[in-house]
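For this view, one protein chain was removed and the others were kept in their places.
Think of it as A, B and C in the order they're written, each chain with its own count starting at 1.
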Amino acid sequence: MVYSKDFLLNLYKTMVKIRNFELMAEKLFLEGELLGFIHLYIGEEAIATGVMANLRKDDFITSTHRGHGHMIAKGADVNRMMAELYGRTTGYCKGKGGSMHIADFSIGVLGANGVVGGGLPIAVGAGLGIKMKKADQVVVAFFGDGASNTGAFHESLNFASIYRLPLIFIVENNHYASTASTKETTAIENISDRAVSYGIPGVTIDGNDIIVVYEIAKEMIKRAREGGGPSLIEAKTYRIKGHFVGDPELYRDKKEVEEFWLKEPIKKFEKKLFELKMLNEVEKKKIWENNQKEIKEAAKFAKESPIPSNKEALTDLFVNDSGYDY
Amino acid sequence: MVYSKDFLLNLYKTMVKIRNFELMAEKLFLEGELLGFIHLYIGEEAIATGVMANLRKDDFITSTHRGHGHMIAKGADVNRMMAELYGRTTGYCKGKGGSMHIADFSIGVLGANGVVGGGLPIAVGAGLGIKMKKADQVVVAFFGDGASNTGAFHESLNFASIYRLPLIFIVENNHYASTASTKETTAIENISDRAVSYGIPGVTIDGNDIIVVYEIAKEMIKRAREGGGPSLIEAKTYRIKGHFVGDPELYRDKKEVEEFWLKEPIKKFEKKLFELKMLNEVEKKKIWENNQKEIKEAAKFAKESPIPSNKEALTDLFVNDSGYDY
Amino acid sequence: MREITFAEALGEAISEEMGKNPTIFTYGEDVAKQGGIFGAYKSFSGKFSGRIFDTPISEEVIYGSALGAALVGMRPIAEFHFADFLFTGIQSITLQIEKIRYMTGGQGKLHLLLRGPDGISNSAAAQHSESIETIFMHTPGIKVIIPSTPYDIKGLIKTALREDDPVICFEHKMLYKTKGFVPEKEYLIPFGVADIKKEGNDVTVVTMSRMVHESLKAAEELEHEGISVEVIDLRTLVPWDKNQVIESVKKTGRLVVAHETWKRAGWGAEIASVVQEEAFDYLDAPVIRVGAKNVPMPFASTLQDFVTPNYKDVINAVKKVLR
Partner (left out) sequence: MREITFAEALGEAISEEMGKNPTIFTYGEDVAKQGGIFGAYKSFSGKFSGRIFDTPISEEVIYGSALGAALVGMRPIAEFHFADFLFTGIQSITLQIEKIRYMTGGQGKLHLLLRGPDGISNSAAAQHSESIETIFMHTPGIKVIIPSTPYDIKGLIKTALREDDPVICFEHKMLYKTKGFVPEKEYLIPFGVADIKKEGNDVTVVTMSRMVHESLKAAEELEHEGISVEVIDLRTLVPWDKNQVIESVKKTGRLVVAHETWKRAGWGAEIASVVQEEAFDYLDAPVIRVGAKNVPMPFASTLQDFVTPNYKDVINAVKKVLR
């Protein structure tokens, strides 16, 4: 495939944006600015970016506790994201959700999810809804290797298969589920082999190679959009940072982490872009600096945004709350 | 393999016992003698019988809502079973369980289960316990094709595989889950293919051929007992009777049922025994008559047994119920 | 007015709304071919092609998919087969459906309906007899309706199918075949409005579902003894009609709350607590609760009868508050 420079640089910029957002979130958390749990997507940027480059605005995704990358790649506003991490009224959830519950239904993000596997049944429902409406949208469900051992995974893939729903299941196999290594808790090497159980295509790819991700996602999304039904893509990657910011990481060797820093997706792609002469050091620097500025401004916007007032806690549960006793 | 006449006739007798128990339960239910739900095992007798012929008394099984056959094959007392269907004090559960909850821990029956898939996690736990004890028992988990679409199935097989537990998963694929045909609700033809997801052996067999069942179960049980870990056996069969006694059966063609009556396991085995000259009409008649008598007596025993007194309702929840407010 | 069954009234409500609103569809185990586990969908089987279908036994996805479908603009009705099996997929309700609108700062409308049977029947035993509505009153985020008559279920289900919030409806197994008057003309019943099923002056009985009928039977018997009982059917548990209950207690000075679910930490405790808090000075006697004994449901019918409350328990409770 031949790709335009614009296209490739956009992919690059999105990855950089995710990276900088995450680095800022990490910094702010460690400085005590943010509360709750922050799960960083650092090292996994190619997956969200490569997949989302194939989606329309009116397509849907469900995300996970590690959802910032998915949001940004689907087009979310980093100001409102950062404000949500800060718990401010200008945040995506008016400060009621926090990192693990950011959503933007207007761009098809049906929510991060604090429950491992929790997004899968929702994605199936979105697919079912699309099918009932006879629309041509698709749904992409992101989830982790750990989630692939939950009952929700199994029920969702079977369900999606029998009704041929327009769904793409993307398992981000980052080698760990919290402190547990994937090897230890998952009976097989390649999670995509589980596709056999549902009679759907399953493929394992290098999730750190954005072009590979883009191409496979393209194929499976096209298939789903045309009525071919669901598929399972396993994107192998590595969670370079701790499970959450502050994780003591007692369960793995520092060496292992260092090794994977060498294979991380942004540098990998950069190398390619340099080879293709689509990027040079000057341009690269500019991209990073521009983005860092954007993210810094997002943090500033967030920090300066108002803290929600108490009465905010007693709204939004229902559309119609007459008679409800808060 | 060459089998002794004794051995084969014992298998035959067990199947006949199950059949007659079920026919009696059906009759009693239709006469209004029994309450609750009765799910008949008619047409599936070869599976329980063939598997259990390989088990020791101290091995364990978990069963389903369709559990009478499993109990009988594992050595349960038909008097106490029938008394339980009647809800009498002499029943296995003192009348508190009924058909769907018969258990006899003393012979390793860890319970029928009214929750589809409900027995699977329990079986895993029994396997885990055995492993912790370093004992050489095995656990057999019976469940239906419908259960193979529950989250419990997936979690259980993965769990059993990673700890190499001494478990044999036996899916009784009887073509239906209540009113839903298996084809319609299960994404693949052979449920045993799902073994791939767990890196364990999976095999589909003719569940109406008792010798086939016996041989495959033998192999997998030996494997489990020797530390080889779990396996998945799919025994294809057919639920000749309604889902429960009283089922209007709106969902299938009478013809289909008639067809399967021709393939039912007892007749199939009978034919073989006749060919082998291990059984003749006279002996057959005697076996059936003897057994019918036994079952009739069980029904009589049950019917004449005492009805539980009200205070019975407030016992057995806890071993130590001091302070508990019933 | 014509008399139809509870199941028929339910079927009518769904069928009428499906006829009007193409975004409604309905699914679950044994829904399509059997017409619903207790036959409620029979009347319109074959009518809404593709909009009624059977599913695998995958409760977490059955409930969770209702959420997803609502988020993309559809209005799903998911059946839960037996209330007991809500437990096999309950995270989709308590952690997702109940929370997502709130967590996302009010994004989206969750017009979805979960519905199905609960309660005892003929010796269905411990895993097929539960009533677990209290859990959905305790965990915030879903509206809970529990109709007791054909008239009520038709009006409440129709309202539910026009609501923009998630609703769960519990239908007592022993009610499906009961008959009652239902107008041909369309009507809706708002949530949060209790129905005084019988007026009275001496004691208030607050109840729902099958226990409404037991309470009416008790009231009738007590009438012979000169005791006048007011029977209030809440009809919806979230929200519940606190005002009418308190008004009634101010009149009678005595309250019994009766439900089939376990007495301990059942919703009767909430009603009792609120009433004693807000109408303390009006109460001439403690609030007495009637509920199941705190054990799983036993199989034998004598034991089931012993554990499950009936009109006699209501009578005893009424007499107790009158002492």
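Just so it is clear, a contact is a pair of C-beta atoms (placed from the backbone, for glycine too) under 8 Å apart; a residue touches a chain by one contact, two chains touch by 3 or more.
This structure is a prediction, so every number in the text was calculated from the model and none was measured.
A.B. asks: If I consider the whole complex, including the chain that's not displayed, which of C:52, C:71, C:125 or C:258 touches that chain?
C.D. replies: Once the missing chain is taken into account, the touching residue is C:125.
A.B. asks: Of B:8, B:73, B:115 or B:210, which one is in contact with the hidden chain?
C.D. replies: B:115
A.B. asks: Spell out, residue by residue, where the missing chain touches chain B.
C.D. replies: Looking at chain B, the ones touching the missing chain are residues 60, 62, 91-97, 101-106, 110-111, 113-115, 118, 120-130, 132-133, 137, 139, 151-152, 155-156, 158-159, 162, 315-320, 322-325.
A.B. asks: If the hidden chain were put back, which residues of chain A would touch it?
C.D. replies: Residues 35-37, 84, 87-88, 93, 95-98, 100-101, 113-118, 146-147, 149-152, 177-180, 184-186, 248, 250-251, 307-308, 310, 312-314, 317, 324-326 of chain A touch the chain absent from view.
A.B. asks: Considering the whole complex rather than only what is displayed, give the residues of chain C touching the chain that is not shown.
C.D. replies: 84-85, 87-88, 90-91, 94-95, 98-99, 102-103, 125-127, 130, 132, 134-135, 137-141, 261-262, 264-270, 272-273, 276-278, 280, 285-289, 294-296, 298-299
The definition used in the following text is that only the chains that are shown with their structure count from here on.
A.B. asks: Please work out which of A-C and B-C is bridged by more C-beta pairs in contact, and write that pair.
C.D. replies: Output for the comparison: A-C.
A.B. asks: Most remote chain relative to chain B, going by C-alpha centroids?
C.D. replies: Comparing chain centres, A lies farthest from chain B.
A.B. asks: Counting in whole Å, what is the centre-to-centre distance of chain A and chain B, each centre being its mean C-alpha position?
C.D. replies: 45
A.B. asks: I'd like to verify one number: the distance from the centre of chain A to the centre of chain C, where each centre is the average of its C-alpha atoms, in whole angstrom.
C.D. replies: It comes to 40 Å between the two C-alpha centres.
A.B. asks: Taking each chain's centre as its mean C-alpha position, how far apart are chain B and chain C in Å?
C.D. replies: From the centre of chain B to the centre of chain C is 36 Å.
A.B. asks: Among the residues of chain A, which are close enough to touch at least two other chains?
C.D. replies: Correct list: 151-152, 155, 158, 162.
A.B. asks: Give the residues of chain C that touch two or more other chains, as numbers and ranges in rising order.
C.D. replies: Correct list: 55-56, 58-60.
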